[in-house]
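Here the complex is missing one protein chain, while the rest keep their positions.
To keep things simple, chains are lettered A and B as they appear, and every chain counts its residues starting from 1.
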Amino acid sequence: MLGRLAFVAGSVVAVIVATVALVGLFMLQRPGTLEGPSTSIHLETVAAVGAAIEWPRPNDPHLDWVSYLPTTILRVPANSTINVQIDQEDGATGLRNPFWGKVFGTDGGNMHVKYFDDKGNPQEGDMTSIDPTLAAHTFAVPDLGVFVPLLGISDNAPAGSANIITFSFKTKGPGVYRWQCFVPCAAGTVFGNGGPMQTLGYMAGELIVS
Amino acid sequence: MGMFRLEGQDRVHAGRLAVIWVILSVIGIVAALQIHYPPYDNSVQGADQSKTMALMTVLAVPIFIGVVLMLVYSAIFFRRRGLELVDGPPMLGNTPVQVAWIGISAVVVLFLAVVGITTLASSSAAQAVGAAGRAIGQSGETGSSTAGGQGPELQVQVVAQQWYFTYRYADYGGVETTHLYLPLNRPVELHVTSLDIIHSFWAYQLGVKADANPGVDNVFHVTPDKLGGFQVRCAELCGIWHGHMADSDGRVVSQSDFDAWIAQQQKDEADIQKALPSYAPYYFPEPLTKGS
Partner (left out) sequence: MVTAEHVSERRLSIPNNPITGVLLAIPAYFAGLWLGTLFGLNDDANTGIILGYTFATVAFLIGVGFLNYPLERLFGWRVSPISDPEENRGIGRFFRLSLDHKVIGMQYLVTILIMLLFGGIGAMLIRSSLLSPDSSITPPGQYIMLIGLHSVMMIFITSAVIVGPFGNYLVPLMIGARRMAFPRLEALSFWLVPPAAVILAAAAFWGGFPTGWTGYPPLSEQAGQGMDSYIVGFALIGLALIVSGINMLATIITLRAPGMTWTRLPIFVWGIFTTSILGMLAAPVLAVALVQLAMDRTVQTSFFLSANGGSNYLWQNLFWFFGHPEVYIFILPAFGIIMEIVPHFARKPLWGYRTGVVGLFGVALLSWFVWQHHLFVSGIAPVLRPFYMLSTELISIPTGIIFLVTLGTLWRARVWFTVPMLFCMGFLFNFLIGGISGVYLSDVPTDVTLHGSYFSMAHFHYTIMGGEIFALMAACYYWLPKMTGKMLSATIGRVHFWWMFIAFNSTFFPLFIAGILNMPRRVSSYDPALQGLNTWVTISAYFLFGSMILFAGNVIYSLFFSARPALANPWHARSLEWQLPTPVPAYNFERVPMIVGGPYDYGVPNARPVADLGGLVGVTGGG
């Protein structure tokens, strides 16, 4: 009888451990990160994952979602200057709060933008703010005070081209900082803030400072 | 069956319990009064809350001690001795005791309600009873001076969105800022609204919590009376970054520091200021409904 008891107790414990492990693994899933902390970040924004140029993700479950690529889990070193380049391939949606059209928290308080004007001519220059209605996304790390609006690609720009935005900012101590977009770019969801805006790996991300 | 009078044994137990209860309650109340209750006294309204919390604890201590004492006393003195199952005295109830219990709890409850209502009705209340609290589609109902007039109360709008609070100072041309600075000892009228879903603006140290609803101007009054920093957090579940919707850089500063700070903000943000909508009690951005 003791053997039977041990068997039942063992199987109960095994079932619970298996359930916890299964559920736990599912719950702990994060999208992949780039290897190692780096002081330079290169990202691409696309209107749909399926339309990615630099970092295609053909097996993505949401090919029609707007996204940053290749990932939104970024590893950076603490207390250092991070150089960011974003290839902005998505068109403008416009900001819900126009205030975020201003650049905050970058070195020099500005960003360098190579873009196409509304006639499709290439332009280049430093900016401290953009027209809020022309914003496609923002790169924002609120806990570091970094808010950078990203100019949407002009309708007349050559096909397959991108606005190139570069800027740098300083990290503080180690920790997990969230970063997000303030443009309601998740088409088809209420207030444009559902779906990709609330899913890691698309328009929501973590800046892991170590 | 002894239904309506105390028997000798009842008196012995009741007397003992009363003595222990009074002693423990006095100790408990003295201990409870030693605690300085959050949200402390960084603002007039916070001090009110702190005082109310102290009062409640002072009232709760004797009740808690009384009931726990009865439970422990029963476990010790009213337990069965030996193995034999013995029935207790068949007391079916005692009307005076029941009336007294209900009467006393009614008095305590009504006292608390009266204290609460008095606090609510006082002129310094965060949301006074008589005040028009919010306006849905009624501009100007809240008495906010939207045109930048230097009223006695500083008008500050809290704009919540997924997932950040920004602030607009109506008296300073509607300048928008990423942190909340408030001048010392000046009454502030906070107008809390949201651009998308429901958030809740919680400035813990100031004793302010007000939900931010889209299309609603939720008015809350606060008078900070201590210099220093305060934290702002969202207290209503608002999606993935709810837990991160926090800012520990709120500041209560002197009037002169405040003037210098707000002038700097106006200067720094002159470029984006032109693009902001004019100050209004609330904003009604397109909800972008499903499928649109």
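Just so we're on the same page, a residue touches a chain if its C-beta (ideal position, glycine included) is under 8 Å from a C-beta of that chain, and two chains touch if they have at least 3 such contacts.
Note that the structure is a prediction, hence the values are computed from the model and not measured.
Put simply, the missing chain touches A, B once the whole complex is considered.
The omitted chain makes contact with just one of the residues B:Gly15, B:Gly229 or B:Gly243: B:Gly243. Among B:Tyr204, B:Phe258 or B:Tyr279, only B:Tyr204 touches the chain left out of the display.
Within the entire complex, the positions of chain A that touch the omitted partner chain are 1, 4-5, 8-9, 12, 16, 19-20, 23-24, 26-30, 175-176, 178, 188-191, 193-195, 198-200, 204, 206, 208. Residues of chain B in touch with the missing chain: 1, 9-10, 13, 37-39, 45-46, 48-49, 52-53, 56, 60, 63-64, 67-68, 70-71, 74-75, 78-81, 85-94, 97-98, 101-102, 105-106, 109, 112-113, 116-117, 119-120, 126-134, 136, 192, 196-198, 200, 202, 204, 207-211, 213-216, 218, 231, 233-244, 246, 284-287, 289-291.
We take it that only the chains that are shown with their structure count from here on.
Between chain A and chain B, the centres computed from C-alpha atoms are 36 Å apart.
In the complex of the two chains, the chain B residues touching chain A come out as 159, 161-164, 166, 176, 178, 195-197, 239-241, 244, 247, 269, 271-272, 275-277, 285, 287-292.
Chain contact summary for the complex, chain A toward chain B: residues 96-99, 101-102, 104, 128-129, 131-132, 140, 142-143, 145, 147, 178, 180, 182, 184, 187-193, 197-200, 204.
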